[in-house]
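Let me begin by presenting the structure, written as structure tokens, before commenting on it.
A single protein chain has been omitted; all remaining protein chains appear in their positions.
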Amino acid sequence: MNNNKNILIIGGGPAGLEAAIQLQKLNYNIILIEKSDHLGGHLAEWDRLFPDGVKTKEILDKLVNNLVGVKYFLNTEIDSINLLNGSYNAILSNGITILAKAVLIASGFDLFKAERKQEYGYGVYNHVISNADLESYFKDGKDQRVVKNPRRVGFVHCVGSRDEKVGNIHCSKVCCVTAVKQACEIKEKFPDAEVFCFYIDLRMFGRGYEDLYLKAQQKYGIRFIRGRVSEVAENIKNELIIKAEDTLSGKPIQVTLDLLVLMSGMMNSKSGLELGEMLSLNKKEDGFFECKSSIYSQQFSNKKGIFYAGTCTGPKTLPDTFHEARSAAMEINTYMNESNKE
Amino acid sequence: MIYEGKKKIWSDYQKDIPDDHFFYVRSCIRQSFFPASEQKFLEICNQRLDKDFFETEKHTSCGGIAFHSDAIPIETSLVIYGRQFSLMNEFGYKNFVCSCITSFGLYCEALEMWREHPDLEAKTREILWDTCKREFTKPEFLVHTSDIIFKYRKQIAALAKYKLINSKTGKPLKVVEHIGCHYNKIFPSKSVGGAEYPYVLAGMIESWGGEIIDYPERRHCCGFGFRQYLVKANRGYSLSNTHKKFESMEPYHPDFIIANCPGCTYFMDRWQYVISEMEHKAYGEYGYGIPVLTYEEVAGLVMGYNPWDLGLQMHQVNCEPLLDKMGIKYEPKEKYRGLNNKNIGKPALSPYLK
Amino acid sequence: MNERILHDYNDFVLPFLIGFVFILTYLFIGLVRIIYHIPPEDRRKLLRSFINPRILLLNFKDITHDCLLHIKIYKRNLLLGYMHFSIAFGWFMLIIIGHIEVLLYAPKSTGWQHLYYPIFFRYFLEQSGHTTLRGAFFFFLMDFFLLMVLVGIGLAIFKRVKSLAFGMRRTTHASFADTIVLYCLWAIFPLRLLAEGFTAGISGGSFLTKPVNYIFASFLGNDLNIMPTWWAYSISLGLFFLALPFSRYMHIPTEPLLIILRNAGLKAKKIRKGFSEAEIYSCPSCGLCIDACPMNVQIKNLKLSSVYYMRFLRCHNHQKTQRIANACLMCGKCVEICPVGIDSCAIKVVERGTMNNSVQYDYNYLQDGKINLLSLLETQNSNEIKPLLEKEITQDIKIANKDFSSKNRGKVIFFAGCMTHITPIIIQSMKKIFAKAGIDYIFADANGGICCGRPLLLAGKLDAAKELIKKNTELFKESGATTLLVSCPICYKIFKEEYKLDNIVILHHTEYINKLINDNRLQVRKNDDTLVYHDPCDLGRGSNIYEEPRNILLKIGNLKKAEKEGKESICCGGSLGSLSLNRGDRVKITQKSLQALTYCKPDKVITACPLCKKTFAEQSEDIPIMDLAEIVANNLI
Partner (left out) sequence: MTNFGFKLVTSSRVNLDKFDKEKFDKLLKIEPDIRICMACGACTATCSAGKFTETSLRKAILLLQNGDEKGAVNKLIGCMLCGKCTIVCPRSINTRNLINNILKIYSK
């Protein structure tokens, strides 16, 4: 086949899939590789999406259905990749070798490992879970750490974000509104539960987010406390005792919870970083890849023919990610046309 | 509580402790209040486990209390540490072990400071030479005596006559471990098990058959905090911290507390008396208090030493109930007989603390 | 014709007699109750009013105007007015003339007969020979007024079907008693016509009764029908009287009493007793206030209007009355248009008092010397105060105040008020005006002041309000000024009504600016902007200031009428009067009020209240909302 039409997309999450769909329409040969055993990335683990609670399945099905004709390999990573007269020559972990004119990196993010914030006792206390755990609980209701009809539930914002102690000074952008969304869902599931959100700043930047926040207060009576949880302990009944300060009234507070949800932030994915090493792509201090220009050309890397889409260049919402995937497709298309002229 | 989770975190905080040949420095508080602990430490290490732990009368206090109560400037302290290290060097040792947590914290801090501020190190080096004509050196390894007992815990278990098990019920004893703040909160990486779930004492208890209890205020400071205690006006705060800890551990009915810090051992022991006077309350069973022991004392009991040789009579809280539980034989009337057969006198008791 | 009594008694008068005696006793007891519950000092007022010719005259005028002629309703809607007039006045005349007849023709009649003769006279009278002129005259009058009443009744029935023709959009739902009385009322006069018609052959009659007599006699024999109709007539009357006390028509006998009490200068002091009880029973439930109430924009709030308030009061439903009392905006429109002149707002404030007066408060901070005029005000030459303010000890401050106030003899003291402080443009405009007119003033609350106390008063926290009034009064007197100028109608109203400022003249800036212009101390330029003026509740209905702002605006632009204005103007919705009304409800009111103001598409809407301005401004995208001071300041020459 004609190598000049080959495009390698790394990552089968929303960004990768959407880009693949768009480029497919422009008749390129797409090879998409995904390291996990399923398409959709984190989206596949999530239950519903902020701000209006759309089921992720709807989005995911759309993506997968439009994927017709795209070649993709699951459980596959890049073993080695190097530039070979104007094209990228990649050897995949499944033995296949690909020569591609352009490479789109949509390697996405890893959720911050909540256990790294030891004071919150993730993996140590029986009723501490992460935002991802809660989503899968909403999906299948299996998680045993979530007790029946909890009396009090707490959410800790900025776990692994805005925190030099774990080397992440950046804000993960989506956790605030995710927390508010999940808090509302908890109230829907357990109307008698008291729900507390412990935040540093509430960043309701997006359309419909502030409304969600208002609804959380007005309809669900969720209590928002400005102050970072400092330590979590278990009492003899295996309930959680958390300490924080209500910085707005300047009072240290303590409350006993039946469930604590940690809002893990985003970090550049491990596999993405390894790839970055192979291709010596520039990173910023927050660990995400550096775009050619943070304002104008976010889809370009410091390497010719290598493009970015999605959260590998910093935390993003799904809409952002889809926009990037599409504009990446456009940029790649232009790039292919020009380089084929030469 | 998920034990695996804790183990995982412990595994992240492995501290390499050399097996032998240490230069040993004492603790001001311990040698005055629990002298037997330090004496037994050396005995256990040098005789029972025949290791090489060297001490010299030439070494001094680290001046920590003076430092923390702003009585002496940092430069002075640094020189004192420098002198201790150069003593170690002089006697041909590379591993430095101190029996005090305050000292341990300060030594760690000093090494860190010297690393970050070479000018400070140069200054220390200079003053050390001008004042004592001594060569400045740093130890290869800096450890605390509790690290040592932790390292030898399995050998000790092998020599054990008793286990931390209730001889009547056969159930493991419930033990509260309390870590001195300056052992792991300043430099978690320099501790065994880190700051959140320290393993140094937990490890000993485990391997000697006891069961660690995890109560909400386990992280909390004993309240000594130098200024808080030393200034009488603040002493209420010091007391309140201990009180908070006891209130929090009470429902778990611990059989005893093991601590690795001189101050903590002392205050958690003595404050129980003050609280019983103020609140008319004792936290142990049948009106007794909860014994607060040093790791050497616990090791000693396990290895079958005579409780009075271990200096358990030096504690405010009576340890007899614990000894009975462990099934340890002891001579009640021997309790207050000093080495020179003179009665050393018993501590005052409140009507609310047996 | 001369006296010729056929019978002096017949059983059919019994139903009437029973009803009549019942209502008389009921009214007597009611009267005693009310007088009993009026506080002593008010009772004295009442007695004094009886020897005061001016008040007596006023009583006579009001009673004839309101109870007989229904002038107020005429002003609202001719048809509606005529309906009330014809029934009330016609009936009244029937009674009067009835009595005159009895006096003339049956002078010998005994006490009991005096009760029923005037009503059933035609039954007991026999006409002999030919009619004398005088007789014919009375026959004519009686028939005439009967006709008048019948026309009224006709209209009333028609109104049931088509109330809009009477300028009423919404009316109240009638209770059971109401319906009974209503149907009796409708029945009484047609039955009387029939009865007198049948009897006319014997008793004689005029242009109404005679023809009826001929028609009926011609196809049904006469004598048979006489008794049943008289019975029916009497029964309907009896029923009417028996049901009256439990119906809205109780206002017919109560209203005159209310007028007398009101003219004597009495006010509501208790929720349901004394004066307010008279008001409660005087409420005819006509429902005019439903259309007047700003809250009527939402169906769900219709039952918050005063007519329902009075109703729930009457049936002791205090859960509901409290709800209404808390919601009411106190805009005073229902009071303004009430044909009976019931001051329901006053009762609501009294009720709020029972809920809120005891609520805790602590204004000790007003008393510690820190708050004094100097610390709050600002004058053009404020550098003269600064050194005074340096003085720490309150004693010195007092002295400082003294020599300061002596400097201010005759000056204007300007009090912006809390609300004006969040519409700074008004303050700026006033400063501009002062400068232009070269007025030496002192700005009483330049650095923030103490609330005037009206919000507390409206909330029923009377004791709390008194403390603020006391402190402010002190400050104003301290100032040495002789004119107190206010920008906020809310403050203005309470300054006028509750403050005792002796010889300090209180002016709202509309009055003041108007005066400045008339005295040629200010000139404004005229342009062809079309302006509409919104009357703030507390300035218009509240303080009767309608002309001054309009005079000023006529000089500035061409002033158009709003759909509803003056006494009829609709509250902006921001009113501090309401306690419980939330944002959602208020916005709807604001929008409706704004519609009414802008229906003629003016270039600017002008008001004279910072709160109105703020409230409208939030809802008005394209039409700027300006304070009067603002537009004057913009058009100074």
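To keep things simple, chains are lettered A, B and C as they appear, and every chain counts its residues starting from 1.
Simple rule for what comes next: a residue touches a chain if its C-beta (ideal position, glycine included) is under 8 Å from a C-beta of that chain, and two chains touch if they have at least 3 such contacts.
Keep in mind that what you see is a predicted model, and the values were worked out from it rather than measured.
Asks: Counting the whole assembly, list the visible chains that the omitted chain makes contact with.
Replies: Displayed chains contacted by the hidden chain, ordered by label: A, B, C.
Asks: Check the options A:L83, A:I96, A:I169 or A:L248 and report the residue that touches the missing chain.
Replies: A:L248
Asks: Touching the left-out chain: which of A:Q218, A:S280 or A:S293?
Replies: For the chain that is not drawn, the touching residue is A:Q218.
Asks: If the hidden chain were put back, which of C:K461, C:K493 or C:H534 would touch it?
Replies: C:K461
Asks: Who touches the missing chain here, C:C451, C:L539 or C:A633?
Replies: C:C451
Asks: Name, in rising order, the residues on chain B that touch the hidden chain in the full complex.
Replies: Within chain B, the residues that touch the unshown chain are 232-237, 239-240, 243-244, 274-275, 277-279, 350.
Asks: What chain A residues would touch the chain not displayed?
Replies: 196, 214, 217-218, 221, 223-224, 226, 243, 246, 248-249, 251-256
Asks: Mind pulling the chain C residues that touch the left-out chain?
Replies: Touch set of chain C with respect to the missing chain: 326, 356, 359-363, 365-366, 370-371, 418-419, 421-422, 447-451, 453, 455-456, 459, 461, 464, 468, 574, 576, 579-583, 611, 614.
Criterion: only the chains that are shown with their structure count from here on.
Asks: By the document's touch definition, which label belongs to this structure's chain graph: line, ring, star, complete, or other?
Replies: It is other, because the touches fit no line, ring, star or complete pattern.
Asks: Rounded to the nearest whole Å, what is the centre-to-centre distance of chain A and chain B, using the mean of the C-alpha atoms as each centre?
Replies: About 46 Å separates the centre of chain A from that of chain B.
Asks: Could you state the distance in Å from the CA-based centre of chain A to that of chain C?
Replies: For chain A versus chain C, the centre distance works out to 66 Å.
Asks: Quick one: report the Å distance separating chain B from chain C, using the average Cα coordinate of each chain.
Replies: 86
Asks: Name, in rising order, each residue of chain B that touches chain A in their complex.
Replies: So the residues of chain B touching chain A come out as 1-2, 4-6, 8-9, 194-197, 214-219, 251-252.
Asks: Over in the complex, which chain A residues touch chain B? Could you list them?
Replies: 115, 118-119, 121-126, 231, 233-236, 238, 241
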